[in-house]
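Following this message is one structure expressed as structure tokens.
For this view, one protein chain was removed and the others were kept in their places.
Note that the chains take the letters A and B in the order they are written out, and that residue 1 is the start of every chain.
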Amino acid sequence: MLLNQFLLLAAALFCIGVYGVLVRKNAMLVLMSVELILNAVNINLVAFGTLTDDVGGEVFALFTIAVAAAEVGIGLAIVLLMYRNRRSIDLSEADLMKG
Amino acid sequence: MTALLAGISSDTDIFVLQNIFFGVIAAVMIIGALRVVTTSNIVHAALWLVVVLAGVAAQFILLGAEFVAVTQVLVYIGAVVVLFLFGVMLTRASLGDDESVAEEKRTMAALVGVLLFVVMAGALLDTWSDDRVLIEEPQRVAEVSDSIFSQYIVPFEAVSVLLLAALIGAIVVARKD
Partner (left out) sequence: MNSLLAVALPLVTEGPSEVSSVTNDANWFLENAWLIPLLPAISFLLILFFGKRMPKKGAEFGIAAVGLAFVLAILTGVSWIDHRDNFDGPLAESPSTHAVDDHSDDADHSDDADHSDDADHSEDADHADDADHADDLVLTTEADDGEHAEDDGHGEESHAYVAVQKSTQWFQSGGIEFNAGILVDGLSVMMLFVVTLISLLVHIYSTDYVGGDRRYTHYFAFLSLFTASMLFFVLSDNILQMIVGWELVGVCSFALIGHWWEEKPNSDAALKAFLTNRVGDVGLLVGMITLFFAAGGGQTFDTLAINNAINQGTVGHTALVVAAAALMAAVMSKSGQFILHTWLPDAMAGPTPVSALIHAATMVVAGIFMVARLYPVFFEGMSIGGSSINLLSTIGAITLVFAGLLAFVQTDIKKVLAYSTVSQLGYMAMALGVGAWGAAVFHLFTHAFFKANLFLGSGSVAHAVHSFDMKKDMGGMRKFMPQTYKTFIIGSVALAGVFPLAGFWSKDEILVGTGGWGLFGGTGGNGAYTFHLTMGMIGAALTAAYMTRCIYLTFHGEYRGNDHADADPAHAGEHAAPHESGPRILWPLYILSGFSLVIGLVNLPPGFFESSKVLSFLPHGWEERFLHFVEPGGASYFPAISHGTPSWSLAIVSSLIAIGGGALAYWYYFVKVDGLAKQTEQHLTELPNGLVTTNKLARTGHKVLVEKYYLDHLYTGVIAGFTKGPLARAAYWVNQNIIDSTVDRAGETAVRVGQGLYDKVDQGLIEGVVNGSGRISDATGQELRKINSGKVQNYAAILFAGAAVLAGVFVLIFAL
């Protein structure tokens, strides 16, 4: 198996995740897109780890998973707060910083 | 592509099979990701996300990282997606179709995405054009755990503290008082 196929897959997932972050209005969906990005990174890590026969790639992927989980938890809490304060999680309405 | 096909033809059956599996799973993943970012139903988006995550786990197995694959399924699909669904519920998202894609941003975002992909792809194809991933045997869990608790002990502890912080933080941020 070529390395590149995994890497290209990861790149594709990453770009789709970026598209999702930029396009989605709902905050939850943005978070989901962020998950896509993180997973793409994970694939990259493991692929390189396997390439170089280094276990560090997997270990790093594990840590990434843990961090992603923590991040989702906090993100969700923030979104809940946002919902509580303004009854909507539409990101296009969150433009108080508009200058 | 030719290198891919060449690789496929010149390898043994196992590798050919692996490549086929890889291709199928990769296609599913891509479709799933696209659906995540384009569907107007938020629950559907979460479910398509599950598909993607599962695909990722399969890729891990293909790469011989079994422990990571299992952890991926447990944590991501089992916890994170559930969390997402909870969030969806708590924020009273309309469960039906919802216009949750901003029309005006689509073009620009698509452009950005494409641009990014082109750049990255170009770089990747240029750099690792002929590298192969050779898996003699899947990674042993014992080696992973040895590595975590010896070489990467400090990041491990840091991550645990991070999780603690995230835990407390989430409670603090989201509590009603």
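The rule is simple: contacts are C-beta pairs under 8 Å (C-beta built on N, C-alpha and C of every residue); 3 or more make two chains touch, one makes a residue touch a chain.
Quick caveat: nothing in here was measured; it's all calculated off a predicted structure.
Contact with the undisplayed chain is limited, among B:74, B:89 or B:119, to B:119. Those residues of chain A that touch the chain absent from the view are 18, 21-24, 30, 91-92, 94-99. For chain B, the residues touching the absent chain in the complete assembly are 102, 105, 108-109, 111-112, 115-116, 119-120, 122-123, 126.
The working rule: only the chains that are shown with their structure count from here on.
Centroids built from CA atoms put chain B at 8 Å from chain A.
Of all the residues in chain A, the ones that touch chain B in their complex are 1-9, 11-20, 22-29, 31-33, 35-36, 39, 42-43, 46-47, 49-51, 55-59, 61-63, 65-74, 76-81, 83-84, 89, 92. On chain B, the positions that touch chain A within their shared complex are 3-4, 7, 15, 18-19, 22, 26, 29-30, 33-34, 36-37, 42, 45-46, 49, 52-53, 56, 59-60, 62-65, 67-68, 71-72, 75-76, 79-80, 83-84, 86-88, 90-93, 98-102, 105-106, 108-110, 112-114, 116-117, 120-121, 124-125, 128-133, 135, 139, 143-144, 147-148, 151-152, 155-156, 159, 162-163, 165-167, 169-171, 173-174, 176.
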